[in-house]
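A quick write-up on the structure given underneath.
Every protein chain but one is kept in place in this view of the complex.
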Amino acid sequence: MKINSEYKELAWQGLWKNNPGLVQLLGLCPLLAVTSTVVNALGLGIATMFVLICSNATVSAIRQWVPKEIRIPIFVLIIATFVTCVQLLMNAFTYDLYQSLGIFLPLIVTNCAIIGRAEAYASKNPIKQSSFDGLMMGLGFLAVLVVLGAVREVLGQGTLFDGANLLLGQWATGLRVEIYSLDSQFLLMILPPGAFIAMGFLIAGKNVIDHKIAQAKPKKLEQAIERVRVNFEN
Amino acid sequence: MSTLTPAISKNSKILALFAMACTATVAFVQLLTEDRIEFQSQQQLIQQLNQVIQTDSHDNEMFRDCIIAPTGKDTELLIDVIYRARLNNTPTAAAIKTVAPDGYSGNIELLIAINTDGSVSGVRTLLHKETPGLGDKIELRKSDWITTFSGKKVLGNNDNRWAVKKDGGMFDQFTGATITPRAVVKTVRKTIDYFQANQKVIFNTASNCGVEQ
Amino acid sequence: MESVIERIERGSFWQFHGGIHPPEQKFLTCTKPIASAQIPEQLIIPIRQHIGQAGNLVVKVGDKVLKGQILSACDSPMSVPIHAPTSGTITAIQSMAIPHPSGLSEACIILTPDGEDTWKQRHICPDFHLLSKIQIIEKIANAGISGMGGAGFPTQVKVSTLAKIDYLIINAAECEPYITADDLLLQEHSPTILDGIKIIDHLLSPKNILIGIEENKTEATDALKKATADIDHIKICVIPTKYPSGGEKQLIKILTGQEVPSGVLPSSLGMVMQNVATCFAIADAVINDTPLIKRVVTISGQALEKPQNVWALIGTPVGFLTRQCGYNNSKNRHLIMGGPMMGFSLPHDQIPVIKTTNCILAPSEIEIASPFSSTSSKEVECIRCGQCADVCPAQLLPQELQWSAKAKDQAQLAKLNLFDCIECGACAYVCPSQIPLVHYYRVAKAEIRQQKLLDIKAEKAKVRFEARKQRLEREKVARAEKHKKAAEARKARMNTDTSAAKSEKSAVADALARVKAKKAQASIKQNTAENDSEDATTTTTTTSAAESSNTSTVDITVESVAAVDDGKSQVANAIARAKAKKLAQKNQAQIDSLDTLQNNESPSSLTSSQAAPVVIDRKAKVAVAVAKAKEKKRQASAANSPSSQVDIIDTATKALKPNAVNLDSVSDDKATQAIDKKAKVAAAMVKAKAQAKMKASLGTETSFNNLEKSTTNLESNIDLGATSECDVPAQVKNVEAAKTKKTQGEPQTVSNIDTKNLDRKTKIAAAIAKAKAKKLAASSDKSPTSE
Amino acid sequence: MAFWIASSPHNHQKNETSSLMRLVVYATIPGIFAQWYFFGWGNLIHISLAVAAAIIAEFTVLALRNKKITPQLFDGSAILTAVLLGISLPALAPWWISVIGSLFAIALVKQLYGGLGHNPFNPAMAAYVMLLISFPLQMTQWQPPLSLLAMDIQLSDTLAVIFSGYTPQGYSVEQIRTHIDGFTMATPLDTVKTNMTLGLTVVESMQAPTIGKHFGVGWEWINAGFLLGGLFLLGKEAIPWSTPVSFLLSLFICSFIAFMISPDSNASTMFHWFTGATMLGAFFIITDPVSGATSVKGRLVFGALAGLLVFLIRKFGGYPDAVAFAVLLCNMAAPLIDQYTRPRTYGHDLEVKK
Partner (left out) sequence: MSTVIAILVLGVIAALFGALLGFASVQFKVQGDPLAEQLDALLPQTQCGQCGYPGCKPYAQAVANGEAINKCAPGGEDTIKKIADLMGVEVQPLDENHEADNSPKVAFIIEEDCIGCTKCIQACPVDAIIGTTKQMHTIITDECTGCDLCVAPCPVDCIEMIPVATTTQNWQWDLNSIPVVQIN
């Protein structure tokens, strides 16, 4: 039961309460740069999640043997290794997506969400929990990416899942949805400033929901605080 | 000082170990994916070439049959690589990778395929930085303007039709942007001129680039 | 380079940054002569009217005083005396609202005039050159003169400065709208003012005397010029009219081009500035021996029928003056003391005029809209237009100050030089967003000052806290040391002397029992504990006996021990009395000794029984050490100790001092004492007991029963109110019972003691019970064993 | 009998933010008149659209933020923003351009940052830039002066174009913009810039019909109109003199130096002053107190920086007119400028006397 609640807490933290995209605001560079379409967002999100899980697991596995002074270089080494591997694999198997994600793939190395989790969680917790934390944080990040991508794609070019075939293969071409069609695109949303604005609204939205939740919660019962007497007799 | 030496040697050893392990992992993955990546980039190139040169007009492996542009011939053009298409060993067309330097926001990379008769087989934009919404209509994804080149020929040295409509030519400019199409048209035209002038050299030079055999 | 004087002679001056031109409105009063003072029915004279400390009163209620008689004496250089403005009777000295923006009250002398206006004896001195400088300064000091321009800085301090003075600047700029008090004074009394200037000149010998006067006061300028025509080194500087050119720092800048560095007095630059009204007062004081008891006050504003300047006695209520000038009642009234830029609103019109009051403004709705009217505009957001920065005479950035003030960013405020703000109000005057900027600064300044005070206080508290911690540490060490020594001494004695073994035994038994009672809660098997103790000590200590001994043994005198042996209840009373005396001292010791005892006793009741007697020692502190010592010794002495223990009892009996071994019992004992003493004392004891009991109840291993019983005793005390007295004697009786090996129940003993206690007062008992009830309720909740 | 108390100072100059804003709005009238005279009804229609949208946006956001609506809604700031935005839009842009721009300016740029007094950027210019990068097509369809149009367009035509994209006769914006000779019209700045890329000299570019005799048909008069309005504001002390003066001076100096170095590739100083949005920017945009610097010294720096940026962007940048971008960049720099141009407080840092 206890284990169960621990995982529950991890999931809650990663997906909502401490979401790397909306709350920790880590890894903004890829977050803002590649989310012009859902598919791009999905691709980078999955890649990040994969790296996050692997790096968390590895860092957790080796945490006993890493002296504190050189932990950061080692974390970076591990993360860089996974990123390079992912890059190579994507290059090999999803070439088109690799092309469209371009420079942002290697940038995963410097995604603070990953090294942040390695430092803050994985380096202090067992492998199972760390991997799960990686999964949940990755999912949280992925979710933000996808939502942001969706918002920007719909507002910017009026479609959804444009170019899904790049990621999922030819069958996915049919996923493309045209919501509406305009003579002129709303370029702001496709350009980086739009990403910032949309991101701002997402965060605001989250805060509103949090606020509502907090209000809905019944106030916890008052508990008397035991005052500590500052005398020194005992 | 007594704590110094063990700290140094320990950290040094561990870090080295990790570095080597990580490098080895990357090397291993690289080894695994090498062939596949190679294949992918070939496919990409073939696909691009096939877009500009009809598959029925050649039977050779174009991406292997290519030359680095003979330099010095025409300094005005920034030609990169030329791929040659042959049908039954007869030259039919060449795809020329080149750059239009005077776009609104810098260089525009183009792939221009020209048939041996001097007509344009196809043009594609490979890379550009033009203003989104205005100049980016040279991309096939945004507009099919780029296909209007197909089949066009340059008639003589003073063919005025090779210009945008605003300048009295036959190519549409995009609403709000003149400079970009103007640059593309100019480069395509110059490339055709170059091709016609150097056809022999282009087709007779031995293949000297591309994929390692 | 052109010298300052040359420039001034050329009529060109420097400029200070910013400044504004509010509507002057001086025409209301500047042409009317000063009306003479009338004596109101009552004068309210605040004791402190200046910057610095208040003087010491030298009159009392009911005294008759003469006009000009001193009312308070000053003993420090920063205090200024006050004088009776007219003759009359002091009818009260009480807290009254004083002229202060807060509307708070301070001590004031209420003087009811007799209407005769009789002067005290005066010594007119037509030629001040006959007096020494010291005498002049003394005269000024005794006349109670403080700066009359607004700040109220004691004048004698200013005129006795030792710095070399280049410029004496007479401030006649009077830049605030409406105010014409100085203007009129100049018009009517230029010669006297000149006398004052000469006196200051005589005192300070400045190189030059500059009189700064704004160009809108032509008549006053003419009068001054006429008066000073033949004096060379007095320069009359007619400066452009601009607010706030009358500010000290601003006027210095205008006249000399120099800036007074922040946080420094002008005298460090060789300058002294005096207000014209102060000059007048100085002349009056030195020549006519007239203390500062009246001043010119401008009563102005369109809400008045006949605004004018008046000579007002210090202490005249504002309402008296406004009525004199025809104040028409409107619904929402507004009175301002001072000008419209820097004055403050008065909460009512019974505020007195003081030495620094130069104007009473009664504006109409048109002039200054009340916040209730529709024409008044409301504060909106700052749009950073920067107009405030343009007009700020101190070259501050009011808008940035405002943001920082709102954000309470004190570091930033300091960086922006908030404390250089002179609160002239120019920024708020021009602000298009109607932001009360000055008000924000005042609040921020107050907060910063408050914070500084708090910081100092916190630092002090920290130091004291640390010091106390160290002291307690030292005391602890010292105590331990002392105990150790005493224990050693006792040990030596115990080994030698064996005569009193028997009595000692019983004492040991008592102590043991007591100890057990304290510890009672934890151990489950009470019977075995009893048996153990009985066997070991060869005294028949039943649970009840243990309890009773607990109750009785806080102070054990020789007699009490004996009495216990005999089983007489009288002894118990004696014990109780003795205890009562020591009670207060005990409290502290009880806690200590209790703790240590618990520790000692925990191993086994058998060994502790021997240890216990020793505890009945002098002070509880010593007892701790003894207990420890005993612990060590106990194996050796267990078999052959009887004789040595007798010895111990001797020492114990000598000590006679309060010993709080068992707090349960202590509480009961104390209760008995309380019967003799005050109810309060008893209550205190009970409380202490209750607390101690709880402590004792935790972690001890003696019988559960003991505790239960003791608590029932306590409860019965609480419940029974008047009958609670009985309990205590009951316990005394229990002691007896212990000796006689009877394990009788309480009812019997209670009845016995009841009779004894009949003479006691029931009231006291009630008080005790009440106090106990309070504490017990709290304590019993927490200790599970007590119910 | 009640006494009320208040904190000093008790009297007040009695000017208000809203009257200040109103004054600025009035001062735009000469410029708007010139615009109407040379370019027709387009801008007037856009101004009214923008004002309506701005008021609706302001009302909505204020209501959402639980603020007092009436005083803030009519303090004139939203209206001023909308007017400035309407002035700077191309006359024949579709209606939704001004609506979206206005909503963006009020809701996002102004209210999201905390409303009047808290917005770091000039709302009108931020909205203009947003529109320009989002809808480059619509935002570059400048209408040529009426005198150069191939056809007459009346109020009804303009309305129809703005709301449907076509005149009642069925002409599109593109067709209206096309000169008799088949040339599409552009602003003078745009013309010069385009010609420059074609290798023409400035003098040659000046032959273009849009430029006319001086610096652009109509444009010089519009700028003169705004200059007049600006002088009126200066006279009323509604805006500080320092910003516009340093801005115009800075632009003058930059363009003068460039012109001296290479007259062929650089337009003259007066061309810079009297085309595009120079005068509008100088007196109405960069003088916006909220997003500008506050001290006198700071304003001088602010204006000079804006002038330099305008010149640089016009000369080397991707967009022909640069005022909006320059203003936004300066807005960003304003706090820093303020930080380093604080005046010396009385009595502080006095020079040591000799």
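By written order: A, B, C and D. Residues from 1 in each chain.
The rule is short, and it goes like this: contacts are C-beta pairs under 8 Å (C-beta built on N, C-alpha and C of every residue); 3 or more make two chains touch, one makes a residue touch a chain.
Because the structure is predicted, anything quoted here is derived from the model rather than measured.
*Asks:* Sort through C:Lys120, C:His202, C:Arg442 or C:Arg493 and give me the one touching the missing partner chain.
*Replies:* Residue touching the absent chain, from the options given: C:Arg442.
*Asks:* Out of C:Glu106, C:Glu138, C:Asp222 or C:Glu381, which residue would touch the omitted chain in the full complex?
*Replies:* C:Glu106
*Asks:* Over the whole complex, note the residues of chain A touching the chain we left out.
*Replies:* 68-70, 73, 77, 219-220, 222-231, 233
*Asks:* For chain B, enumerate the residues touching the unshown chain of the complex.
*Replies:* Those residues of chain B that touch the unshown chain are 3-4, 7-20, 22-24, 27, 31.
*Asks:* Over the whole complex, note the residues of chain C touching the chain we left out.
*Replies:* 98, 100-104, 106, 332, 347-348, 371-372, 408, 436, 439-440, 442-443, 446-447, 450, 453-454, 457-462, 464-465, 467-468, 471, 584-585, 587-588, 678, 680-681, 683-688, 771, 775
The rule we apply is simple: only the chains that are shown with their structure count from here on.
*Asks:* Using Cα averages as centroids, what's the distance between chain A and chain D in whole Å?
*Replies:* For chain A versus chain D, the centre distance works out to 41 Å.
*Asks:* What is the distance, in whole Å, between the centres of chain B and chain C, each centre taken as the mean of its C-alpha atoms?
*Replies:* 87
*Asks:* Taking the mean of the CA coordinates per chain, how far is chain B from chain D in Å?
*Replies:* Whole-Å distance between the two chain centres: 43.
*Asks:* Quick check on chain B: which residues sit in contact with 2+ other chains?
*Replies:* 132-133, in rising order.
*Asks:* At least two partner chains per residue is the criterion; list those residues in chain C.
*Replies:* Correct list: empty.
*Asks:* Which residues of chain A touch chain D once you look at their complex with the stated criterion?
*Replies:* 184, 186-189, 191, 193, 197
*Asks:* Where on chain B is chain D touching in the complex?
*Replies:* So the residues of chain B in touch with chain D come to 102, 104-105, 131-134, 166, 175-176, 178-179.
*Asks:* Help me check something: in the complex, which residues belonging to chain D touch chain B?
*Replies:* Contact set of chain D toward chain B: 134-137, 140-141, 174, 183-184, 194, 197, 318.
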